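I have a structure I would like to understand better, so I am pasting it below and will then ask my questions one at a time.
Only one protein chain is missing; all other protein chains are in place.
Right after this comes chain A.
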């Protein structure tokens, strides 16, 4: 039961889209927000729990100073003001994934507020996104609904709860309404979240993996007729699980809302759920169903009052702005815009930089990471940094190629070996016997065999058509199972037929 859509062009002709983005970043602190339990992802269910994160009667939270530090650094990197005094608040609602049936969060006193982030769009233009606030909160547990048709709590046969995630520190970054995006609204939404990802990674405060939920985005979209001041009614799309989906979901909501409005209808304030498999949003909860969270200051914690000295110390630890860093590296490496985009899109910036630092030429580093290794990561459905080859190993492989020990084709087999755990590149070459043969005796025999098998080709070469040598080289390489120095083979062929 798909909703009717207006074409994107018609939608934009009639209405101006306004965005509001809420990004949740799960911090990579060792311990949880309010207890000493490990915050690591992926452990056996309910093994990272204690009386505090299970909300047992009598237990009390103790705030993780490292999480506050990360929040302040994030706030500073987002050009925010840092509160001199703020409190945690309780957001009250009943749900089985909330051990205390309230979430300890921040309400009207966020740790960071009034900032901005400049993002670079594909056409090179810089767009400024204003940040309303960044606040600290704790994550909920993870529910898995078993049986039932919808995969939701209602209608499930039973549900399993994993409280490992309960109490993992989160930062929620909320933008001010983003105006002036126009037809680029979907791109701006995606680029903004990618920029947040890059910034968090540069800060080292989060793993920022959308597929593991350590980076999540809710997209608010509303439309208003061009020229009108007042904002339209918005919808909030949830469950967006990839960067591509952010773009698709915003685009979809623009087209869907435009169809409703142009048909004389009104938009109902509600949440929508992004359905990845069909590329559509579906109705979630209406505003009337929205809970009254009965916020009040968390009486189990004392106010947070970061000293100005501390804030300035943290400001001094901020890394280079990712955008500026990209521009700097592009210049140092002499990459074209397209080459640089390949590196960034492949998530290979850090890896290429580390590979170059290990002694590899920049173009070669780029080639290995964005082609060969990216392909492997994509096939395995894992991150490029999880592919099983380190920047130092890539540099070592390239050094072997440049020394003539192996060629590009053999290098792929060396990567196979490294990934399979057979050791460092040089060891893999030895163990697998992959070194290129440049011994004239062995090559000479293979060349003679190839000439004997291809007399017409040999005649052409003797007649001066040197370019025909390619066919003989191919035959020799086949005979040598690829492990021959192609340049030397060519020389031997020409010597023998001269």
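Note that in this section a contact is a pair of C-beta atoms (placed from the backbone, for glycine too) under 8 Å apart; a residue touches a chain by one contact, two chains touch by 3 or more; residues count from 1.
We adopt the following convention: contacts and distances are computed from a predicted model.
For the chain that does not appear here, its UniProt entry gives the protein name "Glutamyl-tRNA(Gln) amidotransferase subunit A", which is one of "Substrate-binding domain-containing protein", "Sugar ABC transporter permease", "Glutamyl-tRNA(Gln) amidotransferase subunit A" or "M16 family peptidase". Among A:260, A:301, A:419 or A:494, only A:301 touches the chain left out of the display.
From the options A:6, A:39 or A:63, the residue with contact to the unseen chain in the full assembly is A:63. Across the interface with the omitted chain, chain A contributes residues 51, 54-63, 90, 92, 94, 96, 99-102, 153-154, 159, 161, 292, 294-296, 299-302.
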